[in-house]
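The complex is shown incomplete by one protein chain, all other protein chains being positioned as in the whole.
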Amino acid sequence: MIWTVYLSGEIHTDWREQIKQGCEALSLPVEFTSAVTNHEASDAAGDHLGAEENSFWRDHKSSKINSIRTKNLIEQCDIAVVRFGDKYKQWNAAFDAGYLSACGKPFITLHDDNIIHPLKEVDAAAMAWAQTPEEIVEILKYVTTA
Amino acid sequence: MIWTVYLSGEIHTDWREQIKQGCEALSLPVEFTSAVTNHEASDAAGDHLGAEENSFWRDHKSSKINSIRTKNLIEQCDIAVVRFGDKYKQWNAAFDAGYLSACGKPFITLHDDNIIHPLKEVDAAAMAWAQTPEEIVEILKYVTTA
Amino acid sequence: MIWTVYLSGEIHTDWREQIKQGCEALSLPVEFTSAVTNHEASDAAGDHLGAEENSFWRDHKSSKINSIRTKNLIEQCDIAVVRFGDKYKQWNAAFDAGYLSACGKPFITLHDDNIIHPLKEVDAAAMAWAQTPEEIVEILKYVTTA
Amino acid sequence: MIWTVYLSGEIHTDWREQIKQGCEALSLPVEFTSAVTNHEASDAAGDHLGAEENSFWRDHKSSKINSIRTKNLIEQCDIAVVRFGDKYKQWNAAFDAGYLSACGKPFITLHDDNIIHPLKEVDAAAMAWAQTPEEIVEILKYVTTA
Amino acid sequence: MIWTVYLSGEIHTDWREQIKQGCEALSLPVEFTSAVTNHEASDAAGDHLGAEENSFWRDHKSSKINSIRTKNLIEQCDIAVVRFGDKYKQWNAAFDAGYLSACGKPFITLHDDNIIHPLKEVDAAAMAWAQTPEEIVEILKYVTTA
Amino acid sequence: MIWTVYLSGEIHTDWREQIKQGCEALSLPVEFTSAVTNHEASDAAGDHLGAEENSFWRDHKSSKINSIRTKNLIEQCDIAVVRFGDKYKQWNAAFDAGYLSACGKPFITLHDDNIIHPLKEVDAAAMAWAQTPEEIVEILKYVTTA
Amino acid sequence: MIWTVYLSGEIHTDWREQIKQGCEALSLPVEFTSAVTNHEASDAAGDHLGAEENSFWRDHKSSKINSIRTKNLIEQCDIAVVRFGDKYKQWNAAFDAGYLSACGKPFITLHDDNIIHPLKEVDAAAMAWAQTPEEIVEILKYVTTA
Partner (left out) sequence: MIWTVYLSGEIHTDWREQIKQGCEALSLPVEFTSAVTNHEASDAAGDHLGAEENSFWRDHKSSKINSIRTKNLIEQCDIAVVRFGDKYKQWNAAFDAGYLSACGKPFITLHDDNIIHPLKEVDAAAMAWAQTPEEIVEILKYVTTA
C-alpha cells in the first residue's frame, strides 16, 4: 500500500521539501499531494476567465478553481499534515483542518510551541502535533511501515 | 419550521446579540446555538478533571470537552454564521467553516472588507458574505420566511 | 406522521395553490415547502449586500442565498413535486430533480405530454409523472393515508 | 494521479473533442467520460427489449438504461464539465448538474453569456463558469498539474 | 422515546393486528407503519394516472407510487418485522429485508419453521427469528422498555 | 474502465455462462462476480466450524459466511443482474435486489413474463427488465462502450 | 435542546444512578438511555424464542435482541459515557466505544487510573476521561448549558 499524504498550509518555507526528502531518503511508501503552492499562480487561477474590477470576485473565482483541486486531494488522502507558520492569517490551513476532521481523515499539525493556545481546537482534532519536519517523517515512517 | 442557526467565531464583540435582537424584533422562526462564549470558562473547561503542568495538555483537555458541544451543535444546525473580527488568530472559526463545508451545511461569513484576501478560501465555500449583523438578519429574514 | 412535500419549479401559474387546496380539502397529513416563489424578490435576494455592476455576480449572490433555503428544504422533505411549465428554460427545476435524485428523495414530475421527450431523463428518475394538480393530490392522498 | 473528467450536456457541437484535443496537446493527466453521445442510439437504448406503442415508455426504458452508464460515471468522476448550448431544453444537463452537486462533485459550466440568468442556480453551485473549450482546458491544466 | 416499527410482508392474514393489539394491551411505547395493505388498492395505485394496456407498465406505475410510501417509512423506522407466509412469492418482503439490511435497520423475521432453508440468507441478516406474533410482542416489550 | 457486474440469483441454469460468453465474444470491458454458485458447497460453508444439530443454526452459520463474500462483491460492483427462475423461493435474489437498491447500485432483472406481477416491486427498483441473457449482453454492450 | 446521553458499560455498581441524580439536582437538559442493565434479563433476552442446548447460540440469540435496542440508542445519542469497572472482561463496553467512534459520536470514558494503559486506545478516541460520576456531571453541565 502506498499512503497518500496531503500537505496543507504555509507556502513560504520549504517544509514540504524537507518532508519529501526525508521520506525519500527512507524509501517510505508514501506519495504527497498539495494545493498549488505558487502564491501568484494561486491568486490568479481564475484570471483567464475574465478580469474583475472587484477584488472580492477575483479572489472568489480563483479560490473556487483552487478548491476543485484541494477538495479532490483532501478527500482522496490517507493522512494530512497541516502546517501553521509564524506569518499571515493562514485561515485556509485551519479551514482544511476542519474539512479533514469532518471527513474523518487523520491529520497531524506542524507548528511551533508559541501558537499552541490559538491552535488548541485544531490540535484537539489532530492525531499528533509535531514541531519539525523531521518529526513528521518519523511519524510517517512509523505509521506506514510495520 | 424553526431554523437552527449556529453562530461561530469572535467572542469579544456583541455581534451575536445584535443578530438575536434583530431576529427577535422581526419574530423570525429561528433559534440560535453557539459554543460556550465565555473565554475563561472555555479555556478552563477541563480543569476540574485534574491540573496539568503542561499548557498543551490543559488546552487539549478543554478543547476536546468544548468539541463535544460544538460538534453536536454544528451537525444539528441548518445555517451557520462564521464571524471573523480584527483581532486574534481565530483559527477555530476557520476550522468550523471547514467542518461546516464538509458537512454540507450552508454558512455565511461576517467580516470587514479589509480581510477579504486572507479569507478567500473560506468565502469561496460560503453561501454569502455579510459585513454587518443587520445584513445577516436580512438574509435570515429572507431565507426563513417566504 | 406529517409528510413534508417540497414543491419545485414553475412560479408563474397557481399549481402550488391547487395542490395545497386539494390536500386541505381532504385534510391530508401533509405540509408544503418551496423556494421563495416571488420572482422579483428571488432575483434580488442578495442586493442588500451591495450592488453589482456585473449581472453574473448579482445573479450569483442571489442564487446562493436562495440555495440556503432550497438546499435545507430539499434535504428535509419526504416527497417532492417538480413542475415544468411551457415557458422559460426552467433549468433550476431540472437541477432540483437531479439533486433530489442523488439524495434518494422520491419525486413526482408534473408536466404536459408535449414535453415528454426532453424530460425523459428526469422522468426516468421520478417515481411518477402526473399531468394535473388533481393527480398529484390523488397520489399524495394514496401515499400518506393507508 | 489521473483525473477523471465527466463531460455532460450538449451533443450537437464538437466541444467535447475540442477539450480532449486541447488536453492531449498538453499531455494533461486526465481521462474523459460521458454519456452515450449518439442521439439516435441513446433514444433507442431500450428498443431491443421490446417495442413500445406509448412513446413515454419507450423514452422511459431508454433513459433508464442510459442512467446505468451516467450514474456510474458521474459518481466516479473527479471533475465534471456541464455544457449548455443554444438549442433544445437540455434538462438532462441541468439534472446532471443537480446530481453532481448533491454528490459533492465539483463541476464547471460551459455556456455563452446570453443564458447567464436562467442558469443562475446552476452556476451558483458550480466551481467556475467558462465560455469556451479553451478556458476549460486552461482550468484543467491548472487544476491537474502543480 | 416512541419506537417506530415497520411491518413488512404478508397481507392476507391478521398478523399485523395481533402485534398491534398485543403491544397496545401492554401500552408499549411503539407506533406501527406499513405499506398500503389493501391488495387491490395497491395494485391500482397508479391507475388514475392513465390506463395501460401492457400489464408490466400498470404494475410499474403502481409499484413506484407504492415505493414513495415504503421507502420513506422504511428509512424512518427504528425496527422492522418482515413476515413470510405460506403462500405467494413474497419477493417484496425479501426485497424490503435487503433494503433494511443495507440501511442498517435491525429487523426481525416472522415465519414458520418449514421455510427456514429458503429464508436462510434473510434470517442471517435479521436480529431475530420469531414464529408467532406473540413472540414479536415479547421482543418489542423487552427492547422498548427497560 | 472495466465494469464490474455482479450476477445474483438462480444457480440451476447456465444463464451466467451465457452472459459471460456473450460478453467475451464481444470483448466487452466487463468482469463478473457472484456468490458461490455451488449449491452444496454454499449450504455447507460453515460446517467445518463444528456440526449443528439444529438445521436453523447450520443454515445460519453458512449464510453468514456466504454474506462475507456477497456483501463485499455487491458493494463493489458497478452493475448487477438479478435472475429469477421458475423454481424455488429465490428470496435471496430478492434480498440482493433490495440491498442493491438501498446501496444505489443499478441492477437489471432477468426473468420470464409469467412472473411480472409478483416481481413488480423488484422491477420498479430496477433500471431494466430483460427476458434473455442475450438481452443482458446487449445492455452491457451499450452501457460499457460508447 | 434536550441532550441524549447514552450510558454504556458496567452494570454492577450504581454509577448510572449517581450521574442521573447529579444531573437532576442541577436540572440539566439531558435524558439518559442505556442497554437493559438487568444482567439476568439481558442474558435471557432470547429464551422465549425457544431453548438452546448450545450456550453459544443462547448467547447469540440474546445478544442480537439486545443489539436491536443498543444500536438504536447509540445511533440516536448526542453524547455517551462508557464505564469500565474493575471486574469482568467488559468487552461489550469497549465494543460500544468502537461503534460510537466510527459513528462520530463523542464519548467520555469513566474509569480508575489503574487501567489507563489497557484502555489507551479507547481513551485516545474519547473526548474526555473522568474518574468519578461527579466529574461526568460537571462535564455534562458545562456542555449542555452555556
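So that you can tell them apart, the chains are marked A, B, C, D, E, F and G in the order they are listed, and the count of residues begins at 1 in each.
Throughout what follows, a residue touches a chain if its C-beta (ideal position, glycine included) is under 8 Å from a C-beta of that chain, and two chains touch if they have at least 3 such contacts.
Keep in mind it's a predicted model, so treat the numbers as computed, not measured.
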{"item": "Contact set of subunit A toward the excluded chain (per top definition)", "value": "1, 3, 78-79, 104, 106, 108, 127-131, 135, 138-139, 142-144, 146"}
{"item": "Residue ranges of subunit F at the interface with the undisplayed chain", "value": "33-37, 41, 45-46, 48-49, 61, 64-65, 67-69, 71-72, 76"}
{"item": "Where the unshown chain meets subunit G, residue by residue", "value": "55-56, 59-60, 62-64, 66-67, 84, 88-103, 113, 115-125, 129"}
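We adopt the following convention: only the chains that are shown with their structure count from here on.
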{"item": "Listed chain pair E-F, B-G or A-B that repeats interface E-G [over half of contact pairs the same by residue number]", "value": "B-G"}
{"item": "Set of subunit D residues in contact with two or more other chains", "value": "64, 67, 104, 129"}
